[in-house]
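All protein chains but one are shown in place.
Letters are used for the chains, namely A, B, C and D, taken in the order the chains are written, and counting of residues starts over at 1 for each.
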Amino acid sequence: MHFHVEVRNLCKDYPGKRALIDVSFGVERGEIFALIGPNGAGKTTLLRILDLLDEPSSGTVLFRGAEVDYSIKDRKDLRRGIGMVFQRTVLFNMSTFDNVAYGLKVRGMSEREIREGVKAALELVRLQGFEGRNALALSGGEAQRVALAQALAIEPELLLLDEPTANLDPRNASIIEEVLSRVNREGKTTIIMSTHNVFQAENLAHRIALLNEGKIERIGAFQDIFERPHRFLSEFARLENVFSGFSKATPEGTSIIDVGNGLHIEAAFERSGSVIVHIPPEDIILSTRPIVSSARNTLEGLVVQISDLGSIVKLKVRSNRDFTAQITKRSFNDMKIGLNSKVFLAFKASSVKMI
Amino acid sequence: MHFHVEVRNLCKDYPGKRALIDVSFGVERGEIFALIGPNGAGKTTLLRILDLLDEPSSGTVLFRGAEVDYSIKDRKDLRRGIGMVFQRTVLFNMSTFDNVAYGLKVRGMSEREIREGVKAALELVRLQGFEGRNALALSGGEAQRVALAQALAIEPELLLLDEPTANLDPRNASIIEEVLSRVNREGKTTIIMSTHNVFQAENLAHRIALLNEGKIERIGAFQDIFERPHRFLSEFARLENVFSGFSKATPEGTSIIDVGNGLHIEAAFERSGSVIVHIPPEDIILSTRPIVSSARNTLEGLVVQISDLGSIVKLKVRSNRDFTAQITKRSFNDMKIGLNSKVFLAFKASSVKMI
Amino acid sequence: QQFLLKPVVMLATTTSTYDSGLLDYLMPKFETKHDTRVRIISAGTGQAMEIAQRGDCDLVLVHCRDLELGFVNGGHGIRRIGIMYNDFVIIGPMSDPAGIRGSSNATEAFAKIARGGGRGDAIFISRADKSGTHMLELSIWKRLGMDPSNKSWASWYLAAGAGMGAVLRMANEKGAYALTDRGTWLSFKSQLANMAVLVQGDKILLNPYAIILVNPERHPHRNYNGAIALAKFMISEEGQGLIANFTKGGERPFMPIARNLELAEALGFPNQRDELSWYDARPQ
Amino acid sequence: MESPFIEEVLSITLLSLRVSGLAVLIGALAGVPIGTILGFKRFRGKRTLMRLMDVALRSFVNTLMGLPPVVVGLVVYLLLSSSGPLGPLRLLYTPTAMILTQLIMVTPIIIGVTMSAVGGVEESIREKALSLGASNWQATWMVLREARMGLLTAIIVAFGAAISEVGGIMMAGGNIRWFTRTLTTAIVTEVELGNFALAISLGIILLTMAFAINLLLTIMQLRGVRG
Partner (left out) sequence: MESPFIEEVLSITLLSLRVSGLAVLIGALAGVPIGTILGFKRFRGKRTLMRLMDVALRSFVNTLMGLPPVVVGLVVYLLLSSSGPLGPLRLLYTPTAMILTQLIMVTPIIIGVTMSAVGGVEESIREKALSLGASNWQATWMVLREARMGLLTAIIVAFGAAISEVGGIMMAGGNIRWFTRTLTTAIVTEVELGNFALAISLGIILLTMAFAINLLLTIMQLRGVRG
């Protein structure tokens, strides 16, 4: 048995930019595989190569174990099993119906099959009744859902999704996620998707690849990747405790940063002017009693949210501004913290990182 | 004192579609005002009218108390104080530097001012070093940040943002949110933004307007809107407990839906075929002991997340599939539930809603 | 559709001949009589000869002695026969700055124009297109030993490279002298308010037209018999009578000469008698 | 005006229409595909030699847009003349020769304008079609659909050039009355005769006819506009 889609030593060079560097991975048939990584990591580049729109600079792509020959001019036959939703929505200047019907038409389906296929696809993305609307006069989210319907209508065995829910409202995003998960469950459709939404990756994907600066940093199940600290977390995931403000150097070689709302943070660097800083949640010390320590920053607040991440627990604490602290499950249990518990926070000036 | 921006009885009709219906609100100077609402609610339409790109069908817009005359052909003078980031990123076919410089150039700034302005703006969006890159060869998120830099560079007194972080990775999204909050804090810049990200609205906005089908449903601070149950919550917010699967009608007039992972849900409707269903979190009964009741669906699971929403608490329970249940703070306290507590869930067949 | 089946005779002629309207008046009569179609190509004189030389027509009707003789001597054409003549006149502005009015000596008039031109008083417009008109003009300059292509003349001798009508209009605009055939002059007279005929009647201003058949040995595919038939019609008593009776603007621009042997020989057709009897001997 | 005159004007008008119409039709059938191929930016960013060739080819096409009608007419004449290579076809001084002449002039115009129209369509349209499983042909068709407005401009410009052209069809067609005389050659003849009023009347007929056709094409063209 071979992978459904396999990529070996893939590189892609743009003039003046290496977008993919030696990328290798395999995706099983019926798997949902999420690419996550910061802007410019190479997600779109990779998906476009898998959709045979761009050619790799070197390396190979295999579908069902067979190497893709990118020198073939008309790649239609290979591509017929693949559906893609672009990051930047592109629709044709025709009615919504005709847009969704296009993929079926080029496959030579009958009028009746087309009508039924379009109807089913538009129902999946909850756009019944939009058939007659010109696709260029839709709202951002409506248009993105039409693009999804286009890809779903052709019932591909491989679905490539580049940020498929970026423009959707939460309700529709949930619906689409569930639709994708069913298409995968029932149709054994392999899905490779890029997303910036870590929750989406967690909910949907069987495995996740972390892409950074064109390289794959890690591959594995969500828990393996996110539940133990990793450099990548701070590289990609939502930064918590980001504050920007005006910094003033002190005579002692540190700086006091006014981050608004009456809060001043002391940092170990010496800088005057406008800065953005970040305090890693794992650097924040939490206590149920006032803290007396060498830490230069101490605060008092209320716990407003508790999230269990397996061995660690994340707490959102409301003080002058909101802080997120991260502690082990064990100390969480020891401290007996609950919602609305009053807690004290402390962090060292050297934990305040400029970004 | 008058509002910085005020909208009175605004209507906008597209051929065959009423996009805005009698919308009225005022935004104070220095306020951050978020528009949230489902796809097609009219957010983009409203922002475009405020940016003087489209004319309202009826109603008036007032800036600093003075009515905007949309019949004026050249609205440049009015628009000079406004910056806008479009939902669909548009950049000019020039270098990143020239793109960001454009707004400054048309204001007749000196070479030096332009160079400094562009540098500062690109730093804010963390795109130092991108000056020479052609803007059309950027990744989705890079492009969106250039668009943000364009709007920030002109230092507007009113900033209109249409989904400004849709394509950003979480880290950059946090940075941008912090930048926006500072620009607002320090420059007294009024910000009107649309977002699908409820957390973003919560973090950033002073007030939120819920837009639905062209009408304003509610206006107020985040707490006022989201912390007590409201029809809008189910209309807009992320739908939890959405399942899709194959439904089979039973002889008793109900249906059994196979939602995958070995889970079967009984619903009160009679329907055969593929369906998407939703169980409102507030309809789920939670107990620490096995439930014996008339509810047709009962499950057992572990609490993996607890969120405090003021008077109510939301719990994520992991069973065959993940469920979210919502209970009052009082019963939460009574039941003494903590992370990893074992709980039992029950919901009636009639709580299973088809969507 | 029907006429496509009829035999076709291709006649190449000069633009000025065609523009006189004579052919549109004559040809329908020939066509009904012989149940043939005549297709007329009107072009510059040189171009018409070139067309004939390449075998793209059956016969030519032209008025330029040197080119005609060259054509026949080169073996491209046969049976050159004089058909008719018209006459040239020198026209000029009413004010007549060169003082040529009333003279009947074209050569002398040209000399006066050249002198006037040298002083800056007079302008002469030449067709400069090697048409029959232009060739005649050149032969007159040649008699005077003058060379109009001399660039120092450019200030007053305008080589216009245009049709007769265009040259007349130009002369009218510029108050210039020009040599023109009477037919075109008659057509345009009403539009040329400032112009008058100043010199006419000189023998050298007579302008004879010839018909030449394309050599059937060179171009066997051509409609040789049709060409002979058309030529015979033109020189027949009937044809000559029709030419004589053709009027334009109340005047008769063309005089038949085919059967006026004396005049024909004087106008440059030494073999007119032989050609006439050759044609007359052909069966109808 | 007597009826034979009207009859003649009618037949002349119809011939003009037939010659220019067919020339543009055939020119479009040949020129749109070529223009489309040249319009795609496939040589861009590739090897320098390819790019040089691309520029040379485009300049060549652009140059051919300025082919002088007389020269084209002359070349067609020399080709079709009895002593020319295609003499045996006996096409000289026929409407076919005129169509051929205008075809030569009109095709580069169609290629050139199509090239620019196709080049203006965002690459993403083609990619989207390909991604949905279209063959290269089908994707190209979609690009042409989006470039409709420009394509119709190509047709309109070409038709304008053809219907107003005179030097070429004069050479190749001979301006033979009742047979190869068109509105423009008739206008030239009338101008030579000094019948300016008649010439201008014929010009107005020509423009009226062109207007009717353009009205049709313009309505088709505007349908193609986005939004």
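Convention: a contact is a pair of C-beta atoms (placed from the backbone, for glycine too) under 8 Å apart; a residue touches a chain by one contact, two chains touch by 3 or more.
Predicted model, so just to flag it, every value in this text is computed and none were measured.
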| item | value |
| --- | --- |
| Omitted chain - touching chains that are shown | B, C, D |
| Which of C:Leu11, C:Met27 or C:Ala43 contacts the chain that the document leaves out | C:Ala43 |
| Absent chain, residues of chain D that touch it | 41, 44-45, 54-56, 58-60, 62-63, 65-71, 74-75, 78, 109, 112-113, 115-117, 119-123, 147, 149-150, 152-153, 156-157, 159-164, 166-167, 171, 183-184, 187-188, 191, 196, 199-200, 203, 206-207, 210-211, 214-215, 217-219, 221-222, 225-227 |
| Residues from chain B at the interface with the omitted partner, ascending | 15, 51-53, 73-76, 79-80, 82-84, 86, 88, 90-93, 102-103, 106-107, 136-137, 150-151, 154 |
| Chain C residues that touch the omitted chain in the full complex | 43-50, 128-131, 151, 154, 158-162, 166, 169-170, 172-174, 193 |
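FYI, only the chains that are shown with their structure count from here on.
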| item | value |
| --- | --- |
| Cα-centroid distance, chain A relative to chain B, in whole angstrom | 17 |
| Centroid spacing, where centroids are CA-atom means, of chain A and chain C in whole angstrom | 89 |
| Euclidean distance of C-alpha centroids - chain B vs chain D, Å | 54 |
